[in-house]
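One protein chain is absent from this view; the other protein chains keep their places.
In this document, chain identifiers A and B correspond to the written order of the chains, with residue numbering beginning at 1 in each.
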Amino acid sequence: MRVAGQIEVKVEKIFIESPNVKRFRLVPTDEKLLPAFTGGAHIETTIQANGFNYVRSYSLTSPPTERFYYEIAIQLDSNSRGGSAFWHQQVELGQVLNISFPRNNFPLSSRGRHHVFYAAGIGITPFLTMIRDLRAQDTFELHYAAPTPNECAFYPFLQEHYPDQCTFYFSKVEQSQRMTPSTMATHRIGTHVYFCGPNQMVKEYREAATAFGYSNEAVHFEVFASEFENLPKHPFTVELAESEITLKISEQETLLEALLKAGIDAPHACKIGGCGSCEIDVLDGDVDHRDVFLSDENKQNRKSILACCSRAKSEKLIINI
Amino acid sequence: MPQLPKLYDQSPVLTEDTFQCTGATKKVVVFLTKEALSLTVNIPTKILSEEFPLPASKEEIRYFLQSQRIGTHFFIMAPWDEASEIFDICMEEGMSESEIQIHILGAKRRFVYCMKCYTRKEIASDISHTQCNCGAHLEVGPYFSSLRQGYIGYPFHPSTNSKGVDLHACSGTN
Partner (left out) sequence: MFTQNLDFKTTDLDTFPFPFQSGNYRYSNDLRKLENVNCIEITPEYELQVKAKRRLLEEQPDVRFQALPGTDEFQWEVLEMLIGMAVERYPEHFSLEKDGNTWTFENRIFNEKDTFTFGDSSTLAYAPLNYIGRHFHNDFVLMVHRDNNFYLEVGQVSYAALFSAHWNAGMSFDEIHAPVPFVSRKGDHLVERIRKFLLSINPGEPWTRINWNLMADRWDVNYETMDIWEPQRELITPENAGKLVHLRVEEQKFYRMPRSNAVLFVLNTQFLPLEDLKLRQEWFDLTYSVLQDIPPAMAEYKGIAPFLPQSVEFLKRESESR
């Protein structure tokens, strides 16, 4: 059984899910079994081409216990840094690439009895595997927003398999419907809610959930990319109180990257400011928060920084690591 | 399957006073026995409240819980055994401890789990040492197990146990 490292795979099939979503089937080149995974998991893909290293993470959409192949669904994104364009326009059958083992920053809750998923656009992908992994005694609902049925990835599949649990909201049809957080107010006790979509949508739903009385543990979310990617990066200095060293962080690197390079065992997971694993206490200095994990209130009152993406407003920070 | 929390004498859901609303409280359901009827529960008037009289069967309680919406918090005023049972059903129905407060009528119950014979023994709240029915002498540790439903009872030999050894401080993992 595979235990560590990367897995080399090749593209065996390509399916058109919708005008701008393609689904890719990946099979291992050594023909050994792939690891099974848990609902909500993703893989980090690495393709070397055109002199670039395209490193992108995508949610798995194939059944979690399927070990002969994996599938991922990628949306062609106009704001893309090049990754999705590459996959759509240049990846063909037979393309070889490396993938990580499946990782999960968006698992189902074991405590919830009723699970409600809110998906916007390509945010649907992690829910496909989470639905399959639900316990028999739990129930679920899926609320899914897309422009039209034609532009709604996996619409026929969902209609066929989960007609009673799915509600679709099409914004660009004649009788358009907007998906709003208001449905969260009427779910039963023991409900956990899950959001996946653009940062703005996730933020809106998180705030609404809190207002409706959901405890923090009952709210789960995953963001796909950081809206802060294009903000200017300034260099800054960071003093590590515990390790007793000082590092200079350049514009090219994140605080996390610098810490790891200096041999500090800084915890981390998603690397896009979504999970909080890399949170470090800040003893002095002004943080430039670029994550979506900490709430606005936390960002004001709690003195900490998410090392993977946030930076400094002041010239220097003193952090507790 | 996850191990769900159990009610125990130091549970964070226990309260000596009346119900405390938080920002997340939209409605309060008060489970109460006849004895509790005379006690006042100060729930702000702007918050919806409802009474659920006890006793009731487990099925009735479960069915009722499943019909309640998020934002509903529960205040249980009952004797220990009844309150424990309702707490169990709440946990099974997916609630978190932050949504429940319990005011026990009468005494709280406390148990020590003997690490020699693996059975529970009920003890008074101020007991720190006891002897199990199997004969083992036990020092009651401060750690509670939801699976075993008791505090750990460290076995010691009364004649050879040295003073000044803090059994509570012992752990092999670091």
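The rule is short, and it goes like this: contacts are C-beta pairs under 8 Å (C-beta built on N, C-alpha and C of every residue); 3 or more make two chains touch, one makes a residue touch a chain.
In this text the structure is predicted, and so the values were computed from the model without any measurement.
Contact with the chain not shown here comes from a single listed residue; of A:Ser18, A:Thr45, A:Ser62 or A:Ser109, that residue is A:Ser109.
When the full complex is taken into account, the listed residue touching the unshown chain is B:Met115, out of B:Cys21, B:Val41 or B:Met115.
Looking at A:Pro64, A:Gly190 or A:Gly285, the residue that reaches the missing chain in the full complex is A:Pro64. Although one chain is not drawn, its touching partners on subunit A can still be listed: residues 1-6, 35-38, 41, 64-65, 100-104, 107, 109-111, 217, 241-242, 265, 267-269, 277, 281, 320.
Interface residues of subunit B facing the missing partner chain: 1-3, 113, 115-116, 118, 136-137, 142-143, 145-148, 152, 154-157, 160-162, 165-174.
Please note the rule applied: only the chains that are shown with their structure count from here on.
Measuring from the averaged C-alpha position of subunit A to that of subunit B gives a distance of 38 Å. Only residues 2, 4, 24-26, 65-72, 93-96, 98-99 of subunit B touch subunit A when the two sit together in their complex.
Those residues of subunit A that touch subunit B in the complex are listed here as 110-114, 184-192, 210, 212-215, 217-218.
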